[in-house]
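The complex appears here without one of its protein chains, the remainder shown in place.
Here is chain A:
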Amino acid sequence: MKTNFRYDNKAAYALLTPIVVLLTIFVVIPFFYAIKVSFYNWSFYQESTFVGFRNFYMVVTDRLFGEAVWVGLKFALMVVPAMLILSFLFANVVKNLGAKYSGFVKTSIYIPTIISGIIASVIFVFIYDYMGGLANYVIGWFGSEPKAWLADVATALPSIAAPAIWLGFGFTALIMLAGLHDIPESYYEAADLEGAGAFKKMWYITIPLMRNVILYLLVTGFIAQISQFELSLVMTNGGPLSETTTPNLYILNHFRNDVMVGNSIAASLLLFVVLGSISALIFRVLNSEKAVDG
């Protein structure tokens, strides 16, 4: 029997060409150019001078860069798990709602996703305002003194994590929901017959079958949150001290202030390595598997 399809290389290449061309222009060439430039003292008005690994040395030995990466990790550890757990619970609730209500709920939780990070930051700056902000008004009901949410070393980073969760929640919840709908109903029916409770069903059916969805959300979530910078740029400008200076904000600050550009490019490349290793680590710990549904 002949197969009823054939390899159509021409069409395949034709369809691949645009993305390959664009990736080459906007990603591959700049990437290799950046690697080259990172070995130079790069200035636009004078001859660039080759400095070897000096830019990298400067970044690696900069205490602030290490702190920034650490801040990024802490931030991602606050945001990603909280977002995943919340949206998992939420998706379960939505799944069992009637079609009419679920449409409304899905739309409304997706709204924050289409709001720009900058606007969200501004809204939350108002909420955290020291005099007359909503947050201090609310804790005032319980007789609490106003808190310096964004200026206190202990509360600054969690205060920025809150809008990040709010912004990313809708997207993860919808993906989770899609994952839930993909689990065949018959598994649950079988479990019911065996007398499994809700928790058992979640533990032995839902979570294992959601593995790939969770893996995807973990990897993209970690990368997105570690490279987050507009929230801290607008809300705290990296302060208090360097408590909320995420790696990308560190790079941006150097790009804006430094006379030479080599330092910020070296820092960007190092951040690329950091993000790459984190993704690799997550993939290693949580192997992705081909779905085993019937």
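Everything that follows uses one rule, which is that contacts are C-beta pairs under 8 Å (C-beta built on N, C-alpha and C of every residue); 3 or more make two chains touch, one makes a residue touch a chain; residues count from 1.
The criterion applied here is as follows: contacts and distances are computed from a predicted model.
*Asks:* Quick one: find the hidden chain's UniProt protein name among "Sugar ABC transporter substrate-binding protein", "NADH-quinone oxidoreductase subunit F", "Cytochrome b6-f complex iron-sulfur subunit" or "Selenium metabolism protein YedF".
*Replies:* In UniProt, the chain excluded from the picture bears the name "Sugar ABC transporter substrate-binding protein".
*Asks:* For the chain not shown, which residue from A:Ile85, A:Ile119 or A:Val153 touches it across the whole complex?
*Replies:* Selected residue, touching the omitted chain: A:Val153.
*Asks:* Write the list of chain A residues that the hidden chain touches.
*Replies:* 6, 8, 11, 14-15, 17-19, 21-22, 26-27, 29-31, 33-34, 43-46, 58, 61, 63, 128-131, 146-153, 223, 227-230, 236-242, 248, 251-252, 255-259, 261, 264-265, 268-269, 271-272, 275
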